[in-house]
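With one protein chain withheld, the remaining protein chains of the complex are depicted in position.
Residue numbering begins at 1 within each chain, and the chains themselves are lettered A, B and C in the order written.
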Amino acid sequence: MTAVAATDDIGASELLALYEQMAVIRRTEKAAHDLFLAGLVKGTTHLAAGHEAVAVGASAALRPDDYVFATYRGHHHAIARGATPEECLAELMSKATGICKAKGGSMHLTKASAGMLGSYAIVGAHLPLAAGAAWSAKLRGSGQVAVAFFGDGATNIGAFHEALNIAAVWSLPVLFICENNLYMEYTPIGSVTPVPNPAADRAPAYAIPAEVIDGNDVVVVAAATARAVQRARSGQGPTVIEARTYRHFGHSRTDPATYRPAEEVQEWMERDPLDIARARLATLGVPVEDAVRADDRAAQVVAEAVAAARAAPAPDPADAFTDVWADGGSQWRT
Amino acid sequence: MTAVAATDDIGASELLALYEQMAVIRRTEKAAHDLFLAGLVKGTTHLAAGHEAVAVGASAALRPDDYVFATYRGHHHAIARGATPEECLAELMSKATGICKAKGGSMHLTKASAGMLGSYAIVGAHLPLAAGAAWSAKLRGSGQVAVAFFGDGATNIGAFHEALNIAAVWSLPVLFICENNLYMEYTPIGSVTPVPNPAADRAPAYAIPAEVIDGNDVVVVAAATARAVQRARSGQGPTVIEARTYRHFGHSRTDPATYRPAEEVQEWMERDPLDIARARLATLGVPVEDAVRADDRAAQVVAEAVAAARAAPAPDPADAFTDVWADGGSQWRT
Amino acid sequence: MADISALGQTVTYREAVAEGIARELRRDPAVVCLGEDIGKAGGVFKTTQGLFEEFGPGRIWDTPISEQAILGLAMGAAMTGMRPIAEIMFSDFFAVCWDYLANEMPKIRYMTGGQITVPVVVRTANGGGLGFGAQHSQAVENWTLAIPGLKIVAPSNPADVVGLMASAVRSEDPVVFFEHKGLFASKGPAAPADHVVPLGQAAIARAGTDLTIVALAVTVPMALAAADRLAADGVSAEVIDLRCLVPLDMATVLESVGRTSRLLIVEENPYQGGWGGTVASIVADEGFELLDAPVRRIAADCVPLPFADALEQQVIPTVEKVAAAIRRLMAY
Partner (left out) sequence: MADISALGQTVTYREAVAEGIARELRRDPAVVCLGEDIGKAGGVFKTTQGLFEEFGPGRIWDTPISEQAILGLAMGAAMTGMRPIAEIMFSDFFAVCWDYLANEMPKIRYMTGGQITVPVVVRTANGGGLGFGAQHSQAVENWTLAIPGLKIVAPSNPADVVGLMASAVRSEDPVVFFEHKGLFASKGPAAPADHVVPLGQAAIARAGTDLTIVALAVTVPMALAAADRLAADGVSAEVIDLRCLVPLDMATVLESVGRTSRLLIVEENPYQGGWGGTVASIVADEGFELLDAPVRRIAADCVPLPFADALEQQVIPTVEKVAAAIRRLMAY
């Protein structure tokens, strides 16, 4: 159904691995959704089903010691950088084994040991942080790059402007990857932005090169990211990548997303990133059974994750008073 | 010395009036400087000598009921909109007769009755305010426009981005006029901005039309402003005008501005906006004595203003506790 | 909008917000609303539901995610003849537009010697207890208390929402209007027609003689529940609903402490820098001779707010904590 170009230089086995990662994310998001409906996930969730190719494609082009900063819609980035579905779901389910000890929740998944330096819930706040990590890499001469993933809506907040400007002026090794899913919460980005590509069309204001890409094609994302990483590592500074994609669920929680026209939803559902990857695999001659087996493995990983997270213990109430300070505690007075 | 085009449609008597306004501003700034050195002006001042053509040229293109928002470097805008040198100097000298009752000081000159809606000392903060006044004009169908004057340094702060974006999206009748004097406090704008024209080169990011103009030529400023006002009043939305200019004094107080290369200072001093206006007057056939007489009148106005401000009484200490609330008082508890 | 002003009807706090705004929009054409997703979507908390349908896009404006622009627009419009009601979706986001609340709105009148008036209302969803984590759960009424020049409203029930909204919108001074997330689903009597509750008048939510509990917004029902629980033990607690932090009705508090001689303050913001410190310090000064016992404060612990319910309940005030504090104070 989906037409893909066969010209990108990605091998069959590598693509199969990326496909499997995407499948794991998709199933984790589905599980999160079901657990929310079942009342086992509290608070809120912002699911990234539909956005898998952005996270997996970009991560494929990064080194393990590179830095990634995500938004409250960040499950896919955590998993793409190596967080397990189990520790993520345990977090969502308020379990002691959660990736942030149940202190962060869905909006703050973080795996610092894998360079996944946090999910931030104030729109735009993490763009300067990614620039800061890139500045640090530059100061230390480490050759690392930093990536900030953010939504289309974040392009209209002040921090976006300040981050892009300083990144350009100091020629920082940072990638600004916009996941343009056409909507903020319930309002279309087009209704509050005077240019068609909210991230890419702003990049010239900072003399930063930009690309608008198909964010649903993992190979396209990986290739664009690789180009930007190459620029960054060779001292040529930041890049803006605007990846067009679409969410399969509503904005958060149980939002039915009725504000989206049915034809638009239909059109994007037909451009499911997993389908596109499968079509690519076929083009590369990978037998369909291999993809099915990858899917099955993903299903099993997530099923086991759900079971383990369900079985995990609740946090110790005393944990509420740890981790404020680096000494482990929270004492603020004598 | 200064070459000017004779093609702009401004009459001799109008230009002479603008020249006189500029002369009043220049002498007021000089007086403020001397009074500061004499210890009669406390706190800080940010003088606009050198920037006169921006304020006077822009104001010439506005209606009396239009709105103007300025920065801490705003003496010229207050006077161009009708504030008297006396009430401005009295403010700087902490007198009861000050334009803000000595509560605001140099950085906050305001003449609301003339649509001069304040001088703001947080860089960038007033750009959204001007957009708000323009939105209000649009809501009320009044045909008014709002103008925000700001420095080159303000183009890198978040509020700039948010203001330009919303002004474009809502097609607001607002003018963003940047006084690009090449420096922030002591640091050149070029060292912290990746594009040559910090305001104008950002305008396309919001699909806003922009012009870079000679900010030292009052006729050029008036003409550019008139074009932008015409767009705004006819519903075509915001315009960015970047007026290149230069300050004759340092950034504030007694700053000797030694960070500026001598040749650069020299070059700009030769482009003094008063000289340019005089040259234009000559081109229009105005006898040189008329300009001299305008200058003399300006000198007298300012001399009288200094004398009156000096003689004015100090504020009543009880005034410290008025004007917090609209009821005139400051009571916050029973 | 449905008319929910009929006497005796019970409405939710959430509905009262929309009703309170709608009444002012109907009354005064200068009133206009702006914020993120407040229009067609009816607001993420459904507190502006029905407004877009009734008043249309000329009165109800959906904005980009630009909180500085939202408050800057509101202020600029308020300075020039409009009476904007701006929504900041979560009060935590005050942090990205704090300049307007701290340096612009509250100061412009004063620093212009009274030349400029800013009749603006900034509405926001405040507070925790819903598992929204550290950046979407804060009670930040104390941030605004630190800023002279702001009026601060935080209603605890639907009728007060409507009555205080009327006063807020009609105020010539900037008002921050805290709507509590934990109260949106709570119910109470609908406000009568033309209901106006003046700013700065505390309410005695429960009369009592043994100790005074000062509460605000969500801690009012909490204090009432604790007081009811302790009534069984013979304790008669008076509960004062401050309703506003500025103007702060200390007269009512001091009068009550004069009768009870014991004071417990229940606030949701963290203990360090919490508004209860200001109230306590006034009582420890002006009411020193009235007191027969230490002044006590139940506030959030001084940590960011954790996500898990079990952890969050450790940190924020609860009926249990209030009840225990009453017991300890009565045992003093």
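Everything that follows uses one rule, which is that contacts are C-beta pairs under 8 Å (C-beta built on N, C-alpha and C of every residue); 3 or more make two chains touch, one makes a residue touch a chain.
None of the values given here were measured: they were computed from a predicted structure.
Contacts of the undisplayed chain with the visible chains, over the whole complex, involve A, B, C. Set against the missing chain, the residues A:I166, A:I213, A:A243 or A:A291 yield one that touches it, A:I166.
Touching the missing chain, out of A:Y19, A:Y67 or A:Y186, is residue A:Y67.
Residue-wise, the contact with the chain that is not shown comes from C:N142, picked out of C:N142, C:S167 or C:T219. In the complete complex, the hidden chain is touched by one of B:L15, B:A31, B:A49 or B:V123, namely B:V123.
Contact with the omitted chain, checked across B:Q21, B:N165, B:N180 or B:T193, is made by B:T193. Remark: the residues of subunit B touching the chain excluded from display are 42-44, 91, 94, 98, 100, 102-108, 120-125, 153-154, 156-159, 184-187, 191-193, 259, 314-315, 317, 319-321, 324, 330, 332-333. Along subunit A, the points of touch with the absent chain fall at residues 67, 69, 98-105, 108, 110-113, 117-118, 120, 122, 125, 127-137, 139-140, 144, 146, 158-159, 162-163, 165-166, 169-170, 322-328, 330-334.
As for the chain not pictured, it touches subunit C at residues 92, 94-96, 98-99, 101-103, 106-107, 110-111, 133-135, 140, 142-143, 145-149, 246, 248, 269-281, 283-286, 288-289, 291, 293-297, 301-304, 306-307.
Following the convention adopted for this analysis, only the chains that are shown with their structure count from here on.
Of all chains present, the one whose mean CA position sits nearest the global mean of protein CA atoms is C.
Our note on geometry: subunit B versus subunit C, Cα centroid distance of 40 Å, whole angstroms. Each chain gets one centre point, the mean of its Cα atoms, and the points for subunit A and subunit C are 36 Å apart.
Between the CA-based centres of subunit A and subunit B the separation comes to 46 Å, rounded to the whole angstrom. For subunit C, residues that reach two or more other chains under the stated contact definition are 63-64, 66-68. Touching of two or more other chains is recorded for residues 158-159, 162, 165, 169 of subunit B.
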